[in-house]
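A single protein chain has been omitted from the complex, and every remaining protein chain is retained in its original position.
Take a look at chain A:
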Amino acid sequence: MTTTDVSKPILEIQGLGIDFSTESGTVHAVRGVDLHVRPGETLALVGESGSGKSSVALAAMGLLSNNATASGSIVVGDLDIVSADEGALRGVRGSTVSMVFQEPATALDPLTRIGWQIAEVVRNHRPVSKADAFAEAVDLLRRVGIPDPDSRASAFPFQLSGGQRQRVVIAMAIANSPRLLIADEPTTALDVTVQAEILELLRKLAVDTGTGVLLVTHNMGVVADFADRVAVMLRGEIVETGSVEEVLLTPQHEYTQGLLAAVPRLSTEFDSDAGTAAETPAEPVISLTDVTVRFGRGAHTVHALDSVSFDVRAGETVGLVGESGSGKSTAARVALGLIKPTSGAVGLFGQDLRTLRGRARRTLQSGIGVVLQDPVASLDARMSVGEIIAEPLRVHRRGIGGAERARLVAEALEAVRLPASMAWRAPRELSGGQRQRVSLARALVLKPRLLVADEPTSALDVSVQKSVLEVIGELQSHLGFACLFVSHDLAVVQDFCSRVVVMRNGRIEEQGLTGHTLVDPTTDYTRRLLAAVPVPDPIVQRDRRQARLAALAAVTTTESLEQDHA
């Protein structure tokens, strides 16, 4: 890196427009975008889904899909990406500018050893022998913090954890010391502790080499943690831009203000009133007692749950939190009766689920409603919204007639604040938030006593998340159902749940009132989880980061490495 041209941006976008030609006509996804990134600085491009932020990132790499046309100019180094031919683009991709993608699970070729995938990027741009390129790949793996890089270089992607795969993608991106790094939601698919590690790694690499970073994200906490400047996108246009302090602390545009207001924030205030809320002990609606679930046999046994006990009482919301693989979704499935525990008891509405069979069991289970994570996959695309919501009625309330069923469907739609006319629409015509509300209407149409919600809002934008959570909360206060709320988002859980169960490796780490447990936890694990959550305030977040790194340096880092390794 030369220091003479520090003032000259490495990325300069002027008047960028991106049009997609679709069957229903041309969509102007991006209009009149101007932005620049200087060497050594990080610009965060934020916005909700559909704002066009990822299109801008892909356009800067010349990687837009075939039905997209870009206009305006994107200058990377000295090359105008918009007018460059494929050969010239190939010359800069992976050398001058490189990219880190959102989904580490699919970003790597599943059938090629990771060392060779990195070596390929090296050889794309430098005349190096295969053996030398592989040796470089091993060095790169060491730089991105993969333990035992000599042997890991021969691993296939499926043998690595999500965090490690993202490190491999980063190793590919920095293989030729790029001057610009584009990171498109680089930590969205990762757990918070892994997210903190990956952000730390990216920051270190950027600082060490003076690389400019264009960070595309929807997570304001990540922005506060990482960015120097912020550009906010709304429907294809940049509505606000400025330093990270300006934009996050004193937002000028109405949209930015609304966006920031919708972000759930981790409270650090100990809630001394929280104790009173739980002083009315209602009957447990569901209780798990010493539940153990094992999958597989012999050496391959997976202990998915290990002596897990908790209950959810009428009218209360219990959050089930933990990192991926902690067993939180398995516990939710046990509660739903979808997984039979290897040992332990599941009590549902005061009855033992183990002793019930056939019709009695089905009748009991009709008292549970469920909302799942994926708003697309959890609704049958071939059914209308009305049929989807009516299905539980057809199964469990066979006696009622068509008119009555239609009335109940309309009622359920109204309850989730959707118009009754939506019953005739197909799921594909609905937005993600509307789909989740349809899921919720389906879950509530039988007036359940228990709602199990497995990451119901993690696929949604923050503003949509807010309205869906509001609907659930409001209905709960009317109908009084108990709610088991599975989530990886501690801020949402703190905001939404009265009690919380923290899980790790199939065991319960601790449980208690959210106002206590998520503010002043008793275990190091919960403390580390909380410390890793980035808050959308750059000044506070800087202190949190320092404190977290200091705490990590104090204790040995082996534990988090093991986590990543697993």
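As a convention for this text, a residue touches a chain if its C-beta (ideal position, glycine included) is under 8 Å from a C-beta of that chain, and two chains touch if they have at least 3 such contacts; residues count from 1.
Here, contacts and distances are computed from a predicted model.
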From "Glycosyltransferase family 2 protein", "Thiazole synthase", "Aspartyl/glutamyl-tRNA(Asn/Gln) amidotransferase subunit B" or "Diguanylate cyclase", the UniProt protein name for the chain not displayed is "Diguanylate cyclase"
Given A:27, A:63 or A:540, the one touching the chain that is not displayed | A:63
Of the residues listed, A:26, A:49, A:69 or A:112, which one is in contact with the missing chain?
-> A:112
Where the complex has a chain not shown, which of A:93, A:435 or A:545 is the residue touching it?
-> A:93
Sole contact to the chain not displayed, among A:121, A:144, A:266 or A:368 | A:121
By the contact definition given up top, give the residues of chain A that touch the hidden chain.
-> 61, 63, 86, 90-95, 98-99, 101, 103, 106-112, 117, 120-121, 124-125, 156, 158-159, 169, 172-173, 175
